[in-house]
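Here is the structure we will look at.
In this view, the complex is presented without one of its protein chains, the others remaining in place.
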Amino acid sequence: MPLEVYLNVAIGGVLTGLVYGLMALGLSVIFGVVRVVNFAHGEMMTVAMFLAVVLCAALHVDPLVLLVPIAAVLFVFGYALQRGLINPFITRPEHSQFLLLVALAIIITNTLLIVFGPDARTVQTAYGFDSFQFGQIIVDAAKVYAGIAAIIFAAALFVFFRYTLIGKAIRAGADNHTGALVVGLDVKRLYALTFGLGAACVGAAGTMMTLLVDATPMLGPSYTLLAFVIVITGGLGSMPGALVGGVLIGLTEALAGLLFTPSAKSMFAFAILVLVLLFRPQGILGKRLA
Amino acid sequence: MIARLIARLTVGVTPRSAVLLAALLAALLATPWLVNDYLLTVLIIILYFAYAGQAWNIMMGFAGQLSLGHALYVGLGGYVAATLFTRFGIGPWLGFIAAIPVATAAGAVIGFLAFRFRVAGIYFAILTIAFAEFARIGFDHWDYVNASSGLFVPVKQYAHNNPWLLRGDPTMFYYVILGATAFLFVLCHFLMRSRVGYFWLAIREDEVAARAAGIDTFRYKMIAVMVSAAMTSFAGVFYAFFYNNLFPEQVFSIFRSVEIILGPIIGGIGTLFGPILGAFVLKGLAEALNSAMTAFGIELPGVTQVFYGVCLLIVVVALPDGVWPPLARLLGIGRSKP
Partner (left out) sequence: MTHKTQSNSARLTRRTVTAGLGAAGFIAGVAPFNIVRAAGGPLKVGVLLPRSGLQAGIGQSCQLGVDMAPAILKSLGLPELQIMNADTESNVDTARARAEKVISEGAQLLVGAFDSGQTTAIAQVAEQKGIPLVINIAGSPAITEQGYKFVFRNFPTGPMIVGDAFTNQKEVFAAAGTAPKTVVFMHINDTYGTAIAGAVDHVMPKFDMPYTIVEKISYDPAARDLSVEVAKAKAANADALLVVSRLNDAMLLTRELVKQRWTPQAIMSMGPGWYEDQYLKTLGKLADGPISLSPAPDPHKKLTAVLEAALAKVAPGDNLNANHSFTFEALLVAADAYKRAGSTDPKALAEAIRTTNITDNVNIGPGITFNAKGQNDKVKDAAFQNRGGKLVTLAPKDAANGKPEWPMKSYQSRG
């Protein structure tokens, strides 16, 4: 196969991977800081996607315009969820927490199914069928925009965690729960804030994802799994790790699909997961967990 | 020796619980004469999930290892038995015997990889999902078992019941699954009271302390995984011969894995009766809900699943030990294990 086919596919894989990475970033923040196993992560993303679809249809705007509002809505949702439902579960055994979120995931997915039906919903954008052509290289326009948006959002988040007071407080709480309490940080509020931020990431990622993929209610579980695979591969608690993981998985799936049977390409992501779990459980960029 | 076996079995069983259990068994045995085929089919499905949930419970409830890929063992059991039957004419009971080593080996591989490499908790759960998905995609592309076209078990006759080949009417299937569930129940009771069971309890409560006390945790965790896998594979065999078709997409699906664990969680992880009660509560209520809605003319597709989710939510939040322990206290049975 000619080189440009590989290049085209690889570029597409990287760009999609950036959006996956943003979604995984949300999970990394939630799991890494609040230590909640958010098994409803993909479902939250699906909710964001449907929100984007509905609002785009109603307001006739481009999804990227809705990026911040939807992220904000998901932020509030995440904050409330953590504060209201999940907080008492932090001290409970892991599987208990996990099952709570599985229950939420089931409820969300099927409620979406009842409300929207199983058919795919798309957003109509002006550039929905566009692509950029440079010689033999053809790049999907929507993917480029989504990829750029993902990078910008991730950078903003990065800046937040590095340079703002709240961001530092959250990181402190993650590194040392007791110490943070001693210092007088309102850890409960910080947790809720963090969950909200993670949810906001998911909201942004979901909005961007509607440019790439059609929204169906059943997407939730596969995205949850994907988020975990990426976070574990890239490294828990490492934000660049989530992005790196996302790009890696996006690239692998794309190239695997090209070289082998496309219908089996997910196997590669799982194979990578198993290898990482066994040989480098902290992930590529992660720090060793206690 | 038999006397000792019986004595072992009845240790810790209060007369009251024995009576209640016997009454339940009698009721279940008499059921086919009392209900129509539709309700019988519902009961078969309930008992199927009671069985599978009980088998899963061995790994989770007894040894504390959360498996979210149990559909793997169901699928393996089903495919081994179905393939042997369609290609070589080997009956399902022999097929089960052949499926046991396959499922056990799969469990052993997962267990070995996980425990040797210290993969625990949620990571272990994700590992199990990965393996189940691997199997799903793998079987979906494996032409020997017909890949995604599905493996159909030929159905030749219904006229007489043939328990050896598992061909017959729902009543026969009912007794088979009832027998299997009862057998597994007794087996679990036995295991819980044995040395292995106590080691499992120790591992579940505090693995580090258990290791410090000299228990070979690796070995006993492996035993739990392998026994659970082997027992679950029978559910697969039953499924294959009851529905007569297997599709990798459905059999190995993560939704199936989740379905299997709902019963024991709602009933009560780690308890003996929990999975059975959970299956009854969940599926029974779901069918009742469905019938009620149809009676009122409300058609809301997907409600069953939302109902499951809500049940799970309520149990996790309000009844973390499941529905069985408070019910047991109510019935005066209490906890028959330490």
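A and B label the chains in the order they appear, each numbered from 1.
Basically, a residue touches a chain if its C-beta (ideal position, glycine included) is under 8 Å from a C-beta of that chain, and two chains touch if they have at least 3 such contacts.
Bear in mind the structure is a predicted one, so any value in this text is a computation, not a measurement.
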Residue touching the undisplayed chain, where the options are A:54, A:72 or A:212: A:212
Among A:151, A:185 or A:258, residue touching the chain not depicted: A:258
Chain B residues touching the omitted chain (full complex): 36-38, 40-42, 45, 140-141, 147-150, 152, 154-156, 158, 169-170, 243-245, 247, 249-250, 287, 299, 301-302, 304
Chain not shown, touching residues in chain A: 1-2, 5, 8-9, 12-13, 16, 113, 116-120, 122, 128-131, 133, 138, 140-141, 212-214, 216, 218-219, 222, 253-254, 257-258, 261-266
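Note that only the chains that are shown with their structure count from here on.
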Geometric centre distance via CA averages, chain B-chain A, whole Å: 33
Contacting residues of chain A [partner chain B, same complex]: 37, 85, 92, 94-96, 98-100, 102-107, 109-111, 113-114, 221, 225, 228-229, 232, 261, 263-264, 266-267, 270-271, 273-274, 277-279, 281
Touching residues on chain B, where the partner in the complex is chain A: 60, 66, 113, 117-119, 121-123, 125-127, 129-131, 133-134, 137-138, 140-141, 254-255, 258, 265, 300-303, 305-306, 308-310, 312-313, 316-317, 320
